[in-house]
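Sharing a structure, written as C-alpha coordinates. Questions coming.
Complex shown without one protein chain; remaining protein chains in place.
For subunit A:
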Amino acid sequence: MAYVAVKGGERAIINSHRLIAEERRGNPDLAELTISQISEQLGLSVDRVMNEGSIYDRDLAALALKQAQGDAVEAIFLLRAYRTTLPRIAVSKPIDTTRMTVRRRISATFKDIPGGQVLGPTYDYTHRLLDFALAAECGIGKPEAELADEPLDSVIPRVIDLFDGEGLIEADISENDEEVFDLTREPMSLPAGRDQRLQNLARGDEGFVLGLAYSTARGYGGAHPFVGELRLGEVIIEIVPEDLGFPIEIAEVTITECQMINQFRGTAEQPPQFTRGYGLTFGHCERKAMSMALVDRALRARELGEDVRYPAQDEGFVLPHTDSVEANGFVTHFKLPHYVDFQAELQLVRQLREQREADQAKEAAE
(Lines give C-alpha, C1' and ligand atoms only; values in the text may rest on other atoms or scores of the structure.)
Protein backbone atom coordinates (compact mmCIF):
# COMPACT_ATOMS: atom_id res chain seq x y z
CA MET A 1 0.00 0.00 0.00
CA ALA A 2 1.28 3.42 -0.94
CA TYR A 3 0.35 5.29 2.21
CA VAL A 4 3.04 7.62 3.50
CA ALA A 5 2.24 9.58 6.63
CA VAL A 6 2.59 13.32 6.09
CA LYS A 7 5.98 13.79 7.73
CA GLY A 8 8.62 16.41 7.30
CA GLY A 9 6.39 19.41 7.96
CA GLU A 10 9.30 21.22 9.57
CA ARG A 11 11.59 20.95 6.55
CA ALA A 12 8.78 21.96 4.24
CA ILE A 13 8.13 25.05 6.33
CA ILE A 14 11.80 26.11 6.35
CA ASN A 15 12.04 25.57 2.61
CA SER A 16 8.89 27.55 2.02
CA HIS A 17 10.41 30.46 3.97
CA ARG A 18 13.45 30.33 1.68
CA LEU A 19 11.27 30.25 -1.40
CA ILE A 20 9.23 33.23 -0.32
CA ALA A 21 12.45 35.18 0.41
CA GLU A 22 13.64 34.38 -3.09
CA GLU A 23 10.35 35.45 -4.64
CA ARG A 24 10.32 38.62 -2.62
CA ARG A 25 13.73 39.61 -3.92
CA GLY A 26 12.63 39.10 -7.50
CA ASN A 27 15.24 39.41 -10.22
CA PRO A 28 18.56 39.87 -8.37
CA ASP A 29 20.01 41.76 -11.34
CA LEU A 30 17.76 44.67 -10.42
CA ALA A 31 18.54 47.01 -7.54
CA GLU A 32 16.93 46.10 -4.22
CA LEU A 33 14.27 48.50 -2.91
CA THR A 34 15.33 50.50 0.11
CA ILE A 35 13.07 51.33 3.04
CA SER A 36 13.43 55.05 2.37
CA GLN A 37 12.46 54.57 -1.27
CA ILE A 38 9.27 52.85 -0.16
CA SER A 39 8.59 55.42 2.52
CA GLU A 40 9.18 58.32 0.13
CA GLN A 41 7.77 57.02 -3.13
CA LEU A 42 4.99 54.69 -2.01
CA GLY A 43 3.82 57.09 0.67
CA LEU A 44 0.10 56.40 0.46
CA SER A 45 0.71 52.71 0.82
CA VAL A 46 2.81 53.42 3.89
CA ASP A 47 0.05 55.67 5.25
CA ARG A 48 -2.55 52.94 4.95
CA VAL A 49 -0.31 50.41 6.66
CA MET A 50 0.48 52.81 9.53
CA ASN A 51 -3.17 53.62 9.90
CA GLU A 52 -4.56 50.10 10.04
CA GLY A 53 -1.41 48.86 11.76
CA SER A 54 -2.18 51.47 14.46
CA ILE A 55 1.34 52.76 14.83
CA TYR A 56 2.83 55.94 13.49
CA ASP A 57 6.22 54.89 12.18
CA ARG A 58 6.88 55.36 8.48
CA ASP A 59 10.07 53.31 8.46
CA LEU A 60 8.51 50.33 10.20
CA ALA A 61 5.52 50.50 7.88
CA ALA A 62 7.83 50.67 4.87
CA LEU A 63 9.79 47.71 6.19
CA ALA A 64 6.55 45.77 6.67
CA LEU A 65 5.53 46.59 3.10
CA LYS A 66 8.89 45.43 1.77
CA GLN A 67 8.69 42.22 3.79
CA ALA A 68 5.13 41.62 2.58
CA GLN A 69 5.96 42.23 -1.07
CA GLY A 70 3.61 45.17 -1.06
CA ASP A 71 0.63 43.21 0.29
CA ALA A 72 -1.06 45.84 2.48
CA VAL A 73 -3.01 43.39 4.66
CA GLU A 74 0.05 41.25 5.32
CA ALA A 75 2.11 44.36 6.11
CA ILE A 76 -0.58 45.59 8.52
CA PHE A 77 -0.47 42.22 10.25
CA LEU A 78 3.33 42.40 10.61
CA LEU A 79 3.12 45.86 12.08
CA ARG A 80 0.34 44.94 14.52
CA ALA A 81 2.23 41.92 15.77
CA TYR A 82 5.24 44.14 16.42
CA ARG A 83 3.21 46.95 17.94
CA THR A 84 1.60 44.70 20.51
CA THR A 85 5.00 44.03 22.10
CA LEU A 86 5.72 47.71 22.71
CA PRO A 87 5.31 49.22 26.17
CA ARG A 88 2.65 51.88 26.71
CA ILE A 89 4.55 54.87 28.03
CA ALA A 90 1.99 57.66 28.02
CA VAL A 91 -1.35 58.81 26.71
CA SER A 92 -1.12 61.97 24.63
CA LYS A 93 -3.25 65.04 25.06
CA PRO A 94 -6.09 65.35 22.56
CA ILE A 95 -4.76 66.86 19.35
CA ASP A 96 -6.11 70.22 18.24
CA THR A 97 -6.81 70.10 14.52
CA THR A 98 -7.56 73.82 14.32
CA ARG A 99 -3.84 74.29 14.90
CA MET A 100 -2.93 71.87 12.14
CA THR A 101 -0.31 72.94 9.62
CA VAL A 102 -2.79 72.57 6.80
CA ARG A 103 -1.66 71.27 3.41
CA ARG A 104 -5.10 70.55 2.06
CA ARG A 105 -8.49 71.61 3.26
CA ILE A 106 -11.78 71.59 1.46
CA SER A 107 -15.43 71.98 2.30
CA ALA A 108 -18.38 70.94 0.18
CA THR A 109 -20.88 72.98 2.18
CA PHE A 110 -19.75 76.57 1.51
CA LYS A 111 -18.13 78.16 -1.47
CA ASP A 112 -15.87 80.33 0.60
CA ILE A 113 -14.80 79.64 4.12
CA PRO A 114 -12.64 81.41 6.69
CA GLY A 115 -9.09 80.28 6.05
CA GLY A 116 -9.95 79.48 2.45
CA GLN A 117 -10.34 76.36 0.36
CA VAL A 118 -6.93 74.76 -0.14
CA LEU A 119 -6.79 72.10 -2.82
CA GLY A 120 -3.31 70.85 -1.89
CA PRO A 121 -1.93 67.55 -3.14
CA THR A 122 -4.73 65.39 -4.51
CA TYR A 123 -5.47 63.02 -7.34
CA ASP A 124 -9.04 64.33 -7.41
CA TYR A 125 -8.75 66.36 -10.59
CA THR A 126 -6.04 64.40 -12.33
CA HIS A 127 -7.19 62.69 -15.46
CA ARG A 128 -6.52 59.04 -14.87
CA LEU A 129 -4.33 58.63 -17.89
CA LEU A 130 -1.32 56.40 -17.40
CA ASP A 131 1.69 58.68 -17.29
CA PHE A 132 4.33 56.99 -19.39
CA ALA A 133 6.86 59.62 -18.38
CA LEU A 134 7.01 57.79 -15.03
CA ALA A 135 8.04 54.64 -16.87
CA ALA A 136 10.81 56.33 -18.82
CA GLU A 137 14.35 55.19 -18.05
CA CYS A 138 15.58 58.70 -17.39
CA GLY A 139 12.98 59.29 -14.67
CA ILE A 140 11.00 62.44 -13.99
CA GLY A 141 13.68 64.61 -12.42
CA LYS A 142 12.63 66.88 -9.59
CA PRO A 143 9.08 68.10 -10.03
CA GLU A 144 8.36 71.16 -7.94
CA ALA A 145 5.17 73.07 -7.19
CA GLU A 146 5.14 76.86 -6.87
CA LEU A 147 4.74 78.39 -3.44
CA ALA A 148 1.74 80.58 -2.67
CA ASP A 149 2.35 84.30 -2.24
CA GLU A 150 1.47 84.24 1.42
CA PRO A 151 1.33 81.47 4.02
CA LEU A 152 -1.96 80.11 5.35
CA ASP A 153 -3.29 81.25 8.71
CA SER A 154 -1.71 79.45 11.63
CA VAL A 155 -5.11 78.71 13.15
CA ILE A 156 -7.80 77.61 10.72
CA PRO A 157 -11.22 77.14 12.31
CA ARG A 158 -13.23 74.05 11.49
CA VAL A 159 -16.03 74.77 9.06
CA ILE A 160 -18.44 72.70 11.09
CA ASP A 161 -17.93 74.99 14.09
CA LEU A 162 -19.31 77.92 12.10
CA PHE A 163 -22.85 76.61 12.70
CA ASP A 164 -22.40 76.25 16.39
CA GLY A 165 -24.01 79.56 17.28
CA GLU A 166 -27.26 78.70 15.50
CA GLY A 167 -27.82 75.26 16.98
CA LEU A 168 -28.36 73.93 13.48
CA ILE A 169 -25.79 71.26 14.11
CA GLU A 170 -25.48 69.15 17.18
CA ALA A 171 -22.92 70.41 19.64
CA ASP A 172 -19.48 68.89 19.74
CA ILE A 173 -19.31 66.40 22.55
CA SER A 174 -17.53 68.24 25.31
CA GLU A 175 -14.13 67.08 26.39
CA ASN A 176 -14.20 64.84 29.38
CA ASP A 177 -11.40 63.49 31.48
CA GLU A 178 -12.70 59.97 31.55
CA GLU A 179 -10.17 57.39 30.56
CA VAL A 180 -10.39 56.59 26.86
CA PHE A 181 -11.17 53.00 25.97
CA ASP A 182 -8.16 51.21 24.50
CA LEU A 183 -9.19 48.62 21.97
CA THR A 184 -5.66 47.24 21.79
CA ARG A 185 -5.68 46.40 25.50
CA GLU A 186 -9.28 45.52 26.24
CA PRO A 187 -11.69 43.28 24.35
CA MET A 188 -14.45 45.03 22.46
CA SER A 189 -17.63 45.24 24.47
CA LEU A 190 -21.00 46.02 22.96
CA PRO A 191 -22.81 48.34 22.99
CA ALA A 192 -19.72 50.29 22.08
CA GLY A 193 -19.01 53.83 23.16
CA ARG A 194 -17.90 56.28 20.52
CA ASP A 195 -14.24 55.95 21.54
CA GLN A 196 -14.38 52.23 20.96
CA ARG A 197 -16.26 52.64 17.70
CA LEU A 198 -13.92 55.25 16.25
CA GLN A 199 -10.83 53.24 17.21
CA ASN A 200 -12.34 50.20 15.60
CA LEU A 201 -13.15 52.06 12.39
CA ALA A 202 -9.76 53.77 12.25
CA ARG A 203 -8.06 50.36 12.43
CA GLY A 204 -10.65 48.76 10.16
CA ASP A 205 -9.97 47.49 6.69
CA GLU A 206 -10.21 50.34 4.21
CA GLY A 207 -12.06 48.29 1.62
CA PHE A 208 -14.60 46.97 4.06
CA VAL A 209 -15.30 50.36 5.64
CA LEU A 210 -15.51 51.92 2.17
CA GLY A 211 -18.06 49.32 1.08
CA LEU A 212 -20.17 49.90 4.18
CA ALA A 213 -20.01 53.65 3.69
CA TYR A 214 -21.06 53.18 0.08
CA SER A 215 -24.03 51.07 1.15
CA THR A 216 -25.33 53.84 3.42
CA ALA A 217 -25.52 56.18 0.47
CA ARG A 218 -27.25 53.62 -1.75
CA GLY A 219 -30.39 53.16 0.26
CA TYR A 220 -29.01 50.80 2.89
CA GLY A 221 -28.81 53.46 5.53
CA GLY A 222 -30.39 56.63 4.22
CA ALA A 223 -27.35 58.85 4.53
CA HIS A 224 -27.51 62.32 3.01
CA PRO A 225 -23.97 63.35 3.70
CA PHE A 226 -22.14 66.58 3.06
CA VAL A 227 -18.42 66.89 3.52
CA GLY A 228 -18.37 69.67 6.08
CA GLU A 229 -14.65 69.63 5.91
CA LEU A 230 -11.76 67.45 4.94
CA ARG A 231 -8.32 68.52 6.01
CA LEU A 232 -4.83 67.14 5.72
CA GLY A 233 -1.72 68.34 7.47
CA GLU A 234 0.61 68.04 10.39
CA VAL A 235 -0.32 68.26 14.05
CA ILE A 236 1.77 68.32 17.19
CA ILE A 237 1.49 65.48 19.69
CA GLU A 238 1.91 66.44 23.33
CA ILE A 239 2.17 64.43 26.50
CA VAL A 240 2.22 65.54 30.11
CA PRO A 241 4.91 63.58 31.95
CA GLU A 242 3.90 63.00 35.55
CA ASP A 243 7.08 64.41 37.03
CA LEU A 244 6.90 67.56 34.91
CA GLY A 245 3.21 68.40 35.19
CA PHE A 246 3.14 70.43 31.96
CA PRO A 247 2.84 69.33 28.32
CA ILE A 248 5.86 68.69 26.13
CA GLU A 249 5.86 68.13 22.38
CA ILE A 250 7.01 64.66 21.41
CA ALA A 251 6.16 64.37 17.74
CA GLU A 252 4.60 65.88 14.68
CA VAL A 253 2.34 63.55 12.71
CA THR A 254 0.42 63.80 9.47
CA ILE A 255 -3.29 63.19 9.76
CA THR A 256 -6.42 63.38 7.65
CA GLU A 257 -9.59 64.55 9.34
CA CYS A 258 -13.11 64.42 7.95
CA GLN A 259 -16.17 66.06 9.44
CA MET A 260 -19.24 64.73 7.71
CA ILE A 261 -22.55 66.53 8.11
CA ASN A 262 -25.73 64.49 7.96
CA GLN A 263 -29.37 65.39 8.07
CA PHE A 264 -31.46 64.50 11.03
CA ARG A 265 -35.18 65.03 10.89
CA GLY A 266 -35.55 65.27 14.62
CA THR A 267 -37.75 63.50 17.12
CA ALA A 268 -40.52 64.51 19.47
CA GLU A 269 -37.87 65.71 21.92
CA GLN A 270 -35.35 67.13 19.49
CA PRO A 271 -35.80 69.69 16.72
CA PRO A 272 -34.45 68.86 13.26
CA GLN A 273 -30.75 69.57 13.00
CA PHE A 274 -27.58 68.41 11.33
CA THR A 275 -25.62 65.60 12.93
CA ARG A 276 -21.97 64.72 12.77
CA GLY A 277 -19.95 61.78 11.59
CA TYR A 278 -16.26 61.83 12.29
CA GLY A 279 -13.25 60.30 10.58
CA LEU A 280 -9.58 60.60 11.49
CA THR A 281 -6.63 58.72 10.10
CA PHE A 282 -2.86 58.73 10.25
CA GLY A 283 -1.21 59.96 7.07
CA HIS A 284 -3.05 60.89 3.93
CA CYS A 285 -6.04 58.55 3.75
CA GLU A 286 -9.00 60.57 2.55
CA ARG A 287 -11.04 57.68 1.26
CA LYS A 288 -10.72 55.99 4.62
CA ALA A 289 -11.42 59.13 6.66
CA MET A 290 -14.59 59.84 4.68
CA SER A 291 -15.78 56.24 4.87
CA MET A 292 -15.11 56.19 8.56
CA ALA A 293 -17.13 59.37 9.08
CA LEU A 294 -20.08 57.93 7.16
CA VAL A 295 -20.06 54.65 9.04
CA ASP A 296 -19.59 56.45 12.35
CA ARG A 297 -22.77 58.39 11.62
CA ALA A 298 -24.67 55.32 10.46
CA LEU A 299 -23.73 53.55 13.69
CA ARG A 300 -25.17 56.39 15.73
CA ALA A 301 -28.65 55.35 14.59
CA ARG A 302 -29.72 53.93 17.92
CA GLU A 303 -28.33 56.86 19.87
CA LEU A 304 -30.34 59.24 17.65
CA GLY A 305 -33.52 57.22 17.89
CA GLU A 306 -33.45 56.04 14.27
CA ASP A 307 -34.49 52.53 13.25
CA VAL A 308 -31.58 50.14 12.91
CA ARG A 309 -32.49 48.51 9.63
CA TYR A 310 -29.35 48.14 7.58
CA PRO A 311 -26.00 46.41 8.01
CA ALA A 312 -23.98 49.63 8.34
CA GLN A 313 -26.21 50.77 11.22
CA ASP A 314 -25.80 47.55 13.16
CA GLU A 315 -22.74 47.71 15.39
CA GLY A 316 -23.06 44.03 16.19
CA PHE A 317 -22.48 43.40 12.50
CA VAL A 318 -20.02 46.16 11.67
CA LEU A 319 -17.58 46.36 14.57
CA PRO A 320 -16.61 42.67 14.86
CA HIS A 321 -15.97 42.45 11.10
CA THR A 322 -13.88 45.51 10.26
CA ASP A 323 -10.49 44.24 11.31
CA SER A 324 -8.46 42.96 8.37
CA VAL A 325 -6.02 41.09 10.59
CA GLU A 326 -8.84 39.16 12.23
CA ALA A 327 -10.81 38.66 9.04
CA ASN A 328 -7.78 37.65 7.02
CA GLY A 329 -6.64 35.22 9.71
CA PHE A 330 -9.99 33.53 10.00
CA VAL A 331 -10.79 33.29 6.32
CA THR A 332 -7.34 31.95 5.45
CA HIS A 333 -7.41 29.45 8.33
CA PHE A 334 -9.66 27.30 6.19
CA LYS A 335 -6.40 26.33 4.46
CA LEU A 336 -5.39 24.47 7.60
CA PRO A 337 -6.06 20.75 7.84
CA HIS A 338 -9.65 19.98 8.81
CA TYR A 339 -9.61 16.30 8.05
CA VAL A 340 -10.82 15.17 11.44
CA ASP A 341 -13.98 17.24 11.13
CA PHE A 342 -14.30 16.46 7.45
CA GLN A 343 -14.16 12.75 8.27
CA ALA A 344 -16.95 13.28 10.79
CA GLU A 345 -19.07 15.07 8.20
CA LEU A 346 -18.28 12.48 5.54
CA GLN A 347 -19.54 9.78 7.83
CA LEU A 348 -22.72 11.71 8.49
CA VAL A 349 -23.44 12.39 4.82
CA ARG A 350 -22.91 8.70 4.03
CA GLN A 351 -25.32 7.73 6.82
CA LEU A 352 -27.92 10.24 5.66
CA ARG A 353 -27.67 9.00 2.06
CA GLU A 354 -27.95 5.37 3.10
CA GLN A 355 -30.99 6.16 5.16
CA ARG A 356 -32.56 8.09 2.29
CA GLU A 357 -32.03 5.19 -0.10
CA ALA A 358 -33.51 2.79 2.42
CA ASP A 359 -36.52 5.04 2.91
CA GLN A 360 -37.04 5.35 -0.82
CA ALA A 361 -36.78 1.58 -1.32
CA LYS A 362 -39.32 1.09 1.42
CA GLU A 363 -41.68 3.61 -0.18
CA ALA A 364 -41.29 1.96 -3.59
CA ALA A 365 -42.05 -1.44 -2.07
CA GLU A 366 -45.20 -0.09 -0.51
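The definition used in the following text is that a residue touches a chain if its C-beta (ideal position, glycine included) is under 8 Å from a C-beta of that chain, and two chains touch if they have at least 3 such contacts; residues count from 1.
We take it that contacts and distances are computed from a predicted model.
Colleague: The chain dropped from view, which UniProt name applies: "Alpha-D-ribose 1-methylphosphonate 5-phosphate C-P lyase", "ABC transporter permease", "Cytochrome c553" or "ABC transmembrane type-1 domain-containing protein"?
Modeller: UniProt lists the chain left out of the view as "Alpha-D-ribose 1-methylphosphonate 5-phosphate C-P lyase".
Colleague: Which residue from A:D59, A:D96, A:D124 or A:E303 sits in contact with the chain not drawn here?
Modeller: Missing-chain contact among the listed residues: A:D59.
Colleague: Touching the absent chain in the whole complex: find that residue among A:F77, A:F274 or A:Y310.
Modeller: A:F77
Colleague: Which one touches the absent chain: A:P94, A:G139, A:G165 or A:P187?
Modeller: A:P187
Colleague: Which parts of subunit A are in contact with the chain that was left out?
Modeller: 1-3, 5-10, 12-13, 35, 57, 59-60, 63, 77, 80-87, 184-191, 316-317, 320, 325-326, 328-333, 336-341, 343-348, 351-352, 355
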